[in-house]
Structures are given as C-alpha cells and as structure tokens.
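The complex is shown incomplete by one protein chain, all other protein chains being positioned as in the whole.
Up next, subunit A:
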C-alpha cells in the first residue's frame, strides 16, 4: 500500500494515509455508544410500557372523571377514579420536603464551600453523603415510630394522625438534604476564586460574598440540584407509604393520613390487582401522570435556568 509513496517522494516521505486499520478504536466507540444507549432505551421502554395500559385505562374511565372528581378509590367496590387526593398528597409532601431541604441544604453547601477549612470539608462532605445512602425504609420507620409520637407529644394541638403527611414530608426532606447540599456545594466550589477575591477586595464580608457573588454565580447548578431533589421527593415511595399511609380521603391538612401517587402505586402494585383489571390499569395511569408532572417540571426549570443563570468565563 505504501510502497508507491515511499518511492515517489523525496527524503522522509511516507503516505499520510492510515497505515493499518484500528479495530480497537471502533470496538471501544461501539461499546461506549451502547452504554449511552442503555439509559435512553430504558426511558423509551418505560414510556412505551406506560402508554398502552394508560390508553386502555382512559378507554374505560373518562378524563372528566379522572380530573373532575375528588373521590379516589380504584381498589374499592365500586371503584372511584378522582385523582386529586393523590395529586394533593404528592404536592403537599414534596412541598414540606423542599421547605425542609432547600434552606438546610443550601446553608450546608455555603458552609462547606465558603466557611469550612479544607480538613473539615474533607470529613464533613462524605458524612453528609452517607445520609443519602441510608435506606429510605429506615427513614420511614423513624418517621412513624419516633417523629410522629414526638410531634404528637410536643404539639398536641396539631392532632396528628398516627400516619400523616407532615412526618412523612419532614423525613423526605431530610432524605434529600444531601442531594441539595452536595450538588450545590459542587457548583459553588466551581466558582472561580477570582470572583471571591474581587468581592473581598471591595470590602465585602464573607457572608455578602457568599450570598451576592458565589450563590448567583453557581445559580444554575443550585437550581439543578433543587430540581433533582424535587423529582426524588415526588417519586419517593417507602417513606410516604410507611409514615404517610394509604388513606385517600381528599384533605389539605398535613396532619391527616394521605396517600401520594407513589404510595398508591406501591399499594396497588403489591396487592392482588390482576393483570388487565381496571385497578391494574390505574397503576399505569397514575404512573404516567407522575412521569408527566416531573418531566414538565424539569423542562420548565431548565428553561428558567437558561434565562437567569450568570455565566462566567
């Protein structure tokens, strides 16, 4: 192949064409592509699996009944399909969780990134991340057997039920603190030190520098952390199933027992709903709704981040 080139040109000349095929390169590229495809294929597979039973469900139950009623009892006889109670429970518990996790998580992130010495940061951050590794069933029982009784003793006027949205929401919040803290800390640590120095050199305190320079500069990363935390909270199952209960009465009061969408899916899916029955199809309809809700939220927040982020470099 290269003989002709070797002859023709003068001096140190060889063809610039590839001297031998590189099969290894091709193989590696293919393997990497396939690894990337797995997660995409899984997502597509989930959507496909949700779609068919969901369409069948809406063949039997009208959209008007699904979204127009507040009585939820697909597993009862006769069944009722007003989805609002589980939506309200999901939103309410997620809201409580976010109210707990965002201030605490952000405060922890600011402390770790701006105030802690490198040594403290090196010990503290892994400890915080261990919290993310605690099985959620542990949080669930902690909420049920410790937090709820304590709250009942200390605040008897709240009239908490044995299972309630408040305790479940609080512990879901604790569960997602590490997500908020760790990811926010990562994006704050990535803010160039020159920005901090610029702020200090103008006579700004550490607190002002953190709040007015570092946090805005890390804003897109912080929002991404919060979004991920919300998605995890909305989909959290074990804590809400154990501490929040399964009762689907329409209520806004967080002291009451209420079932979230995820709790309903767990309950119905672990029960004896036979394949093809309306109860079985309801699982998929609720699953689709949860999927759409999280997807829409991710999309909206991605747009918000695009609009408001402060880009450096």
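Things to note:
Following the convention adopted for this analysis, a residue touches a chain if its C-beta (ideal position, glycine included) is under 8 Å from a C-beta of that chain, and two chains touch if they have at least 3 such contacts; residues count from 1.
Operating definition for what follows: contacts and distances are computed from a predicted model.
Between the names "ATP phosphoribosyltransferase regulatory subunit", "Multicomponent Na+:H+ antiporter subunit G", "Septum site-determining protein MinD" or "Phosphate import ATP-binding protein PstB", the one given in UniProt for the chain missing from this structure view is "Phosphate import ATP-binding protein PstB".
Contact with the omitted chain, checked across A:75, A:158 or A:195, is made by A:195. Summary of contacts with the chain left out: across A:108, A:128, A:217 or A:258, the touching residue is A:217. Only one residue in the set A:75, A:204, A:249 or A:278 touches the chain that does not appear here, and it is A:204. Mapped onto subunit A, the interface with the missing chain covers residues 117-118, 192, 194-195, 197-205, 208, 212-213, 216-217, 310-313.
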